[in-house]
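Every protein chain except one is present and positioned as in the full complex.
Take a look at subunit A:
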Amino acid sequence: MDWEALIVSYLLGFVLLNILLVLMAYMTWFERRLVAFFQDRIGPNRTGPFGLLQPIADGVKLISKEDIVPANADRLIFLVAPLLSFVLAPLGALVVPFGDSITLFGRQINLYVIDINVATLYFLAVGSMGVYGIILGGYASGNRYSLLGALRSTAQVISYELVLGLSLVGIFILTGSLSLVEILRAQQRTLILGGLELPNWFILSQPLAFVLFLIAAVAETNRAPFDLPEAETELIAGYFTEYSGFRFSFYFLAEYINMIVVSLIAATLFLGGIDGPFIDGIWWLVAKAFIFLFFYVWLRATLPRFRYDQLMGLAWKVLLPLALINIGVTGLVRLWGIGAL
């Protein structure tokens, strides 16, 4: 085994983990400011310049708050569940390629943590494992609202998980690989369409899959308008009603890290990742992921919450058949393309 390569990719992963934590803290600031502007308010602007120290103040406050464990909670599971959500959230980002390799201290260093041949499947698996934190937390709280929130969340996440997984099959047909590095490489070629030279981004060849992925990703991260598991007006915050202090914040950390990870993955899968005009590089990936993050906040500020039957109906009756149709059509076009039809 190549110990040096292992250590290098571990260190890269560790740095990525910490960057995600900082980004997540500033994502809360970004969201609050942006939602405030959408609603004609100012938002947090007192703590530091432009309120930039607000996330730190929030962290200090949350860590010094009492950690209440309700009397009829299932104590051990109650204590561990938020940690589970938090630990699993950033792992999906490990397979995102951040660029080509660079040479540092005379060593070739790849700008991705790991490149496994089942990268996309791994991302989906880790993403759906986060639901364990939610269902265990909701069940262990010993509160009916929490239990209902947890059940809703599970049903929602597994339904949209299907759409998420099936929407990507078209891309796999086109690239013949599940590895994100390979998928990125396929998108760095040019696509000639009616004399126009376009980048071979999958948003152009798989537009329906892109829309399906976007909807499913928002539902998968439990964000508005699919935030039924925590619907304040019906369930008083759902699965984390009974949580307080830092354990409560772990669920929030997980949610925001999930948003960032999904944005990075979506940018890599559909928008060509680091590929862009002028010089390819990590800045294009960041810019594209930022568009998705803005989109998340924009959705939250604009759309009202779905009703539960609408939510499940949308997944099973609209998105799932559409995803299957997309696979069928993509397959036909590909067959024609390789001359097998």
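In this section, contacts are C-beta pairs under 8 Å (C-beta built on N, C-alpha and C of every residue); 3 or more make two chains touch, one makes a residue touch a chain; residues count from 1.
The rule we apply is simple: contacts and distances are computed from a predicted model.
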item: Protein name, per the UniProt record, of whichever chain is missing from view ("Phosphate transport system permease protein PstA", "NADH-quinone oxidoreductase subunit A", "Cell shape-determining protein MreB" or "Electron transfer flavoprotein subunit alpha/FixB family protein"); value: "NADH-quinone oxidoreductase subunit A"
item: Residue, one of A:Ile42, A:Ile63 or A:Leu303, that touches the chain absent here; value: A:Ile63
item: Residue of A:Leu83, A:Ala186, A:Val286 or A:Leu299 touching the missing chain in the full complex; value: A:Leu83
item: Sites on subunit A contacted by the missing partner chain, in the whole complex; value: 1-2, 5-6, 9-10, 13-14, 17, 63-72, 83, 86-87, 90-91, 94, 113-117, 121-122, 139, 141-145, 147-148, 151, 154-155, 158-159, 161-162, 165-166, 169-170, 172-173, 176-178, 236, 241-242, 245-247, 250, 308-309, 312-313, 316-317, 320-321, 324, 327-328, 331-332, 334-335, 338, 340-341
